[in-house]
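Before any comments, here is the structure.
With one protein chain withheld, the remaining protein chains of the complex are depicted in position.
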Amino acid sequence: MDFNFTEEQTMIRDSLARLIKDQYDFDTRRKVVASKEGWRPEMWAQFAELGLLAAPFSEEDGGLGGGPIDAMVVMEEFGKGLVVEPFLQTVVLAGGFLKAGTSAQKEDHLAALISGERVFAFAYAEPKGRYNLADLETTATKDGSGWKISGHKAVVIGAPWASHLIVTARTAGDRRDAKGVGVFIVPKDAEGVTTRDYPTVDGRRASEVYFENVTVGADAVIGDASDSLGLVEKVTDEAIAALCAEACGAMKVANAQTVEYSKTRKQFGTPIGKFQVLQHRMADMFIEHEQSVSMTYMATLKLGEDEVTRKKAASAAKVRIGQGGRFIGQQSIQIHGGMGMTDELAIGHYFKRLTMIDSEFGNVDHHLKRYTELSAAEAAVAAE
Amino acid sequence: MDFNFTEEQTMIRDSLARLIKDQYDFDTRRKVVASKEGWRPEMWAQFAELGLLAAPFSEEDGGLGGGPIDAMVVMEEFGKGLVVEPFLQTVVLAGGFLKAGTSAQKEDHLAALISGERVFAFAYAEPKGRYNLADLETTATKDGSGWKISGHKAVVIGAPWASHLIVTARTAGDRRDAKGVGVFIVPKDAEGVTTRDYPTVDGRRASEVYFENVTVGADAVIGDASDSLGLVEKVTDEAIAALCAEACGAMKVANAQTVEYSKTRKQFGTPIGKFQVLQHRMADMFIEHEQSVSMTYMATLKLGEDEVTRKKAASAAKVRIGQGGRFIGQQSIQIHGGMGMTDELAIGHYFKRLTMIDSEFGNVDHHLKRYTELSAAEAAVAAE
Amino acid sequence: MNLEFSPEEIAFRDEVRAFIRDNYPKELVGLGNREDLTREQFLAWHKILGKKGWSAPAWPKKYGGTGWTSTQRYIWSEENARVDALMPLPFGISMVGPVIYTFGNEEQKAKHLPGILAGDVWWAQGYSEPGAGSDLASLKTTAVRDGDHYVLNGQKTWTTLAQHADWGFFLCRTDPTAKAQEGISFILVDMKTPGIEVRPIKLIDGTHEVNETWLTDVRVPVENLVGKENEGWTYAKFLLAHERSGIAGVARSKRGVERLRSIASQETLDGTPLIKTDEFARKISQLEIDLTALEFTELRTLASEAAGKGPGPESSILKIKGTEIQQRLTELTLEAVGNYGAPYARGMDHFGSNEIGVGPEYSNFSADAYFNMRKTSIYGGSNEIQRNIISKMILGL
Partner (left out) sequence: MNLEFSPEEIAFRDEVRAFIRDNYPKELVGLGNREDLTREQFLAWHKILGKKGWSAPAWPKKYGGTGWTSTQRYIWSEENARVDALMPLPFGISMVGPVIYTFGNEEQKAKHLPGILAGDVWWAQGYSEPGAGSDLASLKTTAVRDGDHYVLNGQKTWTTLAQHADWGFFLCRTDPTAKAQEGISFILVDMKTPGIEVRPIKLIDGTHEVNETWLTDVRVPVENLVGKENEGWTYAKFLLAHERSGIAGVARSKRGVERLRSIASQETLDGTPLIKTDEFARKISQLEIDLTALEFTELRTLASEAAGKGPGPESSILKIKGTEIQQRLTELTLEAVGNYGAPYARGMDHFGSNEIGVGPEYSNFSADAYFNMRKTSIYGGSNEIQRNIISKMILGL
């Protein structure tokens, strides 16, 4: 049992931190977020150069031989810098699916992903599906040797920036059946794909994506077209762990800025950080962050364990991070007072990002329910 | 709309407060609670003399013409003094049932109740029924013109002191059916009634009561023997409102003692009441008490409204009082520190009583569920 | 003790309800409480009420108030909240108006009260300063006497909707040697006076709701001083107490709960309306129960005010619990809409669209509303300050 980072991981962290410090300060970020594009492809190229995009992949797949812990390191730094570029969508999610792909798919897509040439988004949520990964009205029907996809995907984060989409669709069964879920790689410029792009409240970009009889070949299928829910769950659990790491980074900075602000801001002639009520609240914020880090390590380290253990770990982490993020976000604003409400200070943006992280891939309620159902199933098995 | 007490109500409050101050100080209560009897029949006689036992009954029924607000006034004072005598069981519960009884039953029982001669307990809960008033394994079967009762009633508060029991039993239907619930008056010395008496953690006395083919006459039935769940719910809602009033009294004293303690007790050379964290906590305790008083008024004033309104009001009050009582109880101990843990200080006894009030007639979860189900039913009706 | 309305009160309710039904501007229906309305939209209902003589329910009759009882005022709020009416803004009616009729001279009353009542004059509040927040006593803006004028210099912040303001009321330091709360004066300022600059502050939800107001050698006639020089703190405290009452927002939160119920009936979780799922239904119940507790606490406070006791430190409870409930309401609404909480509804024009939002109509602004409501526990004396007040004024700690 150990909690140390490898030399490579420490190096990634340090060089990424330096890059963010130099080129991703808060004012720069604001300008980028407000720009027409909303991100910086040239920053993406630098991430590729630094090896971030290669870090979590095996050497066999063209990567640097790391894994989820490397992704965790990257995402934590992204969280600290409120980085908007789609590492989660491209490297963790699309990369996670492609690792399960054929060697042809890896050759085609993974190499282009690692070089920074192709950017991906994950089109899974639907207008009425809430957080249920199997609740799909989007269909993929056999069409010769290939498939024809139709449907509407909601709030696809990073889609305006993506060249390719990873799409979940129902190939068989009823709307919420566990069986009959397929995963497809679709170029965004494929005929029949239309998007409606928009900014999100936390400074990213997303799209509603509509598929109208979009034709793809057999080589677009990742895994078993009729039974890939297990794969989708596995990859989203990996994304949850990475998202938790991002949250930890954002919490850390929000806490630090709040403590710092409380030392300088005076009320009734005293720095507000001298008021015991705020001291204890910041102590609780510190505790929430520490517990979130613990849960992120836990979930990340358990990604490779058996299915139930992995799922429970991911859901447990998402619950604690959702709760901790809400507390830290709200109290950061409260302690900053009126200044915390202004767009001009960074703290409000950390608050907004932490708020949105809770609802990505299922909020506290969703994961508390998932954890509870998994526990009940375990208990039933144990009782047999 | 007004929130004033009548002159009679103010008089009851004042004279009861005086009596408790004079004869029910904390040390006296401790001795009584530790005694073999566990209560003071002579105190009961004084309550009768003061008119407390007559207050909430109509003049027609031999009372003083008051109602639930009079019971509220009495119970709040009982809460302040941690009075153990069974006003709730006898006056509110048994009295509530008897008001719905025949004139013969009123003549027989209500007069004796008001004079203080007969003391009642309410045997409704069962070992496996939790808080569901219809979940009855105790049965009453027709036996000539009368009934034969068998079953086991759990944690019957005040039963060791009672001469008579009000008993719920199933006369028809399946275990949890709404139909088929009957209410019976059973003398505790009836053949076939056995009890196992014990103290409770909050200084009262209770019994497990076993009925083995206990025969009662037709005149033992209150209301419709086959369909009295509605009556039981109505009377327990009245008891809930009264119990909430008791909780308010206990909260008030717990808060006052805690504030007082915090002014005298020093730590690091400063009275602990000067520490802002404790100040804010006591402010929250104050708020909880105020909100509890508001909810108690609300529930009491709505006892006469339509069934759904009454039930929702009672459940809403019980939820807030359960939550407020828990917070005030726990924080009273915390602020008292080690001294709060000792049996010798009163505060621990307020804490224990507040804890037990939450579970009487259904805890927070039970009433939140009941409130939610009533709201859903209302919405369904509105949608029709 | 009883909860019934008297026949007179029921008649009053019916009258009020009919008036609102017949006169509330159709074009305002459904606009709710959004911060980016036009000046005309903000004032439309106010002007109608002004004509009717109903714009100031809490003012004494002799100054143009309605003379209603506290129960009538309660009914009035309830009935307006039923249609989600855009009520008159507080700066004139609830803040400066009562200060003027209580502490002002006859000229000031004659000059200002009619415009406030009619909704013709928009007022801005110049209390807070950068770095001061809830601590008004440390303010730095100065008013120096120069002949028949005061010359004002300094910077105010959080001046809500000052972009529309005709007049402002400012706290300024007139005696620089006095300490803390002393030496402050309460001065009325025509916002068109040279030297006043109003700069927008953008909030985290993207709205322009508040401003910085810069005062540079602003010359204000001395007759605009309210009451006595250097006694402004007394008037400021009086105003703050008035501001707190009504802050519970019970009627509006009730409408918010209805709206939340409606959203949760339309959103589904695995095919079940969210409102029928155990967990979410309980959260709504808890919120409703807490709101009921607040409502009856407010009713008790109103009753005690009606019995002649002014708004006391108990009103801090209404502030704390009222804002906690408003915040919880927006939090649950955001939670209810699921993934469609993420789109930034005001940002569609980035992409050449003039549409608002992409999800169901009710999902628009749900995140923004949640972000915006965080202000409520900060302004009007932060909730921490309110707890200080309770612990000092009520508990004597």
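Here the chain labels run A, B and C in written order, and each chain numbers its own residues starting at 1.
One rule holds for everything that comes next: a contact is a pair of C-beta atoms (placed from the backbone, for glycine too) under 8 Å apart; a residue touches a chain by one contact, two chains touch by 3 or more.
All values reported here derive from a predicted model rather than from experimental measurement.
Participant: The chain left out touches which of the shown chains?
Facilitator: Per the contact definition above, the missing chain touches A, B, C.
Participant: Hey, which of A:43, A:69, A:113 or A:134 is the one touching the hidden chain?
Facilitator: A:69
Participant: For a quick check of understanding: of A:34, A:178, A:218 or A:283, which residue touches the chain that isn't displayed?
Facilitator: The missing chain is touched by A:283.
Participant: Can you say which of B:2, B:365 or B:378 touches the chain missing from this structure?
Facilitator: B:365
Participant: Looking at the whole complex, which of B:64, B:256 or B:277 touches the chain that is not displayed?
Facilitator: For the chain that is not drawn, the touching residue is B:277.
Participant: If the hidden chain were put back, which residues of chain B would touch it?
Facilitator: 36, 125, 127-128, 130-132, 135, 154-155, 157, 175-176, 196-202, 206, 208, 265-269, 275, 277-278, 330, 333-334, 337-338, 340-344, 348-349, 351-352, 355-356, 359, 363, 365, 368-369
Participant: Touching the hidden chain in the full complex, which residues of chain C are there? Just list them.
Facilitator: 278-279, 282
Participant: Which chain A residues touch the hidden chain?
Facilitator: Residues 1-5, 69, 259, 262-263, 273-274, 276, 279-280, 282-284, 286-287, 290-295, 297-298, 300-302, 316, 319-320, 368-369, 371-372, 375-376, 379 of chain A touch the chain absent from view.
The rule is simple: only the chains that are shown with their structure count from here on.
Participant: Taking each chain's centre as the mean of its CA atoms, which one is farthest from the centre of chain C?
Facilitator: That would be chain B.
Participant: Determine the centre-to-centre distance between chain B and chain C, using the mean Cα coordinates as centres, and give it in whole Å.
Facilitator: 42
Participant: Based only on mean CA positions, could you tell me how far chain A sits from chain B in angstrom?
Facilitator: The computed centroid separation for chain A versus chain B comes out at 52 Å.
Participant: From the mean C-alpha coordinate of chain A to that of chain C, what's the distance rounded to whole Å?
Facilitator: Centre-to-centre distance between chain A and chain C: 39 Å.
Participant: Of all the residues in chain C, which ones touch at least 2 other chains?
Facilitator: In chain C, 384, 387 touch at least two other chains.
Participant: Can you tell me which residues of chain A touch two or more of the remaining chains?
Facilitator: 275, 277 - these are the residues of chain A that touch more than one other chain.
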